[in-house]
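Of the protein chains in this complex, one is absent; all others appear in place.
And now, chain A:
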Amino acid sequence: VAVRGCGGVWRRTWQRGSGGRDPTPRRQLAVACNARGGAVPAGKSGLAPWVPVVGLEIHAQISSNSKLFSGSQVQFAAPPNSLVSFFDASLPGTLPVLNRRCVEAAVMTGLALNCSINKKSLFDRKHYFYADLPAGYQITQQRVPIAVNGSLSYSLCIDNKMSQMVTKTVRIKQIQLEQDSGKSLHDDTRSQTLVDLNRAGVGLMEVVMEPDMCCGEEAAAAVRELQLILQTLGSSQAVMAEGQLRVDANVSVHHPGEPYGVRTEVKNINSIRFLAKAVDYEIQRQIEELENGGTILNETRAFDSKLGCTVPMRDKEGKQDYRFMPEPNLPPLILYDAKSLPANMNHQQVVNIDWIHERLPDLPSVKRAKLVEQYGILPEHSFTLLNEDGLAEFFENVVKQTQMKPKKVIGWIINDLLSHLKQHSLTVKESPVSSFLLADLLNLLVKTDISSTAAKQVLAELWKGEGKTPLEIVKEKKLGLIQDQEELEQICQAVIDRQENEVIMMVLG
């Protein structure tokens, strides 16, 4: 059982640290968590406690048919360099042409994150030499990004008690549109670098979250909520394992009342679980470094998921000066709303913010509230339903097809269906038991044709996916409850008859 919530994390990390993998066993360190505002444990030898500060920079790949500035297709795991246009390879004389779909995705995301959308935003060039950046610069939005000043609310449990959930808010500084880079593949044995430009030029939304978080668990919860929002909007598939969502964490610690400490940037985090680990490790490392009289360098560190620690990255030697300048080949990006939309404008050529706003789907928070209200389930169950892709729909389908109360159905969904799926690493869509079959089974239970124990046995049979209906299984395995009074009496009589001595003893007392 994982220990959750800020307070507990430190103990847990410490325990894990002393478990053997970590070369230097760590002492438990005093930590204050500003967000919880609870009692603050004193630091070593009576020093002031530490306040960790965590900010995030998240790159979400835009889900679009073609790239941000070229017509090449966007597709994961295509043969190397098969999705590269002349522009993507930076052939001389080629020019960027902005993809409208990418702009709409960014506007949608900005609106969902309560941002103000800039009606005029600008593109800039950010220069650095790297093999997977063919033009020698990335087109991004440094000066005036498409969306600014938003917020994201997310919830997390305290001390792993599902019943104790708190909702927090992180400010969104900005969302900017920019190009993804290609991929460099280093072949160490032949000491060569191979470049795949399939990803070069794919549209990214960089979401910058202010340093409003204070531990790995909060960072993880915020990213998970963002991921759900992006997936709901369809603006990004946001699958971390496929690099569609990449998270860099800025971490620092300071004493209460003092300015923020020197921060490090942790990269190379490729799952939400590792995000929590990486952030907590880095906080602990910094505290220990400082308590031992050391200093924190403003550096980039990589998370090593095997060792569970962060290590300095050596790729950027010296200070980088990106020599930003305006992208001269793209005019300012102008967006309209109902008020500013010129009457004679071709609707195919403009992006109307209000039009997009009206068509936003229900966001996860709204969906959860609706589930709680409509079905009377617990709020924490609504989180579970939305956290698994397709589970909420599955639940609703079962509810529709059964007489069982939703409050009871949710137990079967979470305790039986979900745990079984997890055990076998299956997604909801891959479930061998359809919502129809589960509803069928639950109906037998409601009509008290079978007992709860028997229902579990039937479910176990259903997992085999042999195409039998619950009723067939009940009959085959003779799991039905006997409803006939006479038959029941006969069975009882038979039992009594076989145990004559015991019956006499009982009668005699």
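The rule is simple: a contact is a pair of C-beta atoms (placed from the backbone, for glycine too) under 8 Å apart; a residue touches a chain by one contact, two chains touch by 3 or more; residues count from 1.
Everything that follows uses one rule, which is that contacts and distances are computed from a predicted model.
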Chain not displayed: protein name in its UniProt record ("GATA amidotransferase", "Sodium/potassium-transporting ATPase subunit alpha", "Elongator complex protein 6" or "Transcription initiation factor TFIID subunit 10"): "GATA amidotransferase"
Selected from A:L83, A:A135 or A:I296 as touching the chain missing from the view: A:A135
Residue of A:N65, A:T193, A:N298 or A:T448 in touch with the missing chain, whole complex considered: A:T193
Among A:L185, A:M325 or A:L360, residue touching the chain not depicted: A:M325
Among A:S90, A:Q237 or A:Q401, the residue in touch with the chain that has been omitted: A:S90
Touching residues (missing chain, whole complex) on chain A: 86, 89-98, 125, 127, 129, 131, 134-137, 193, 195, 321-325, 328-331, 349
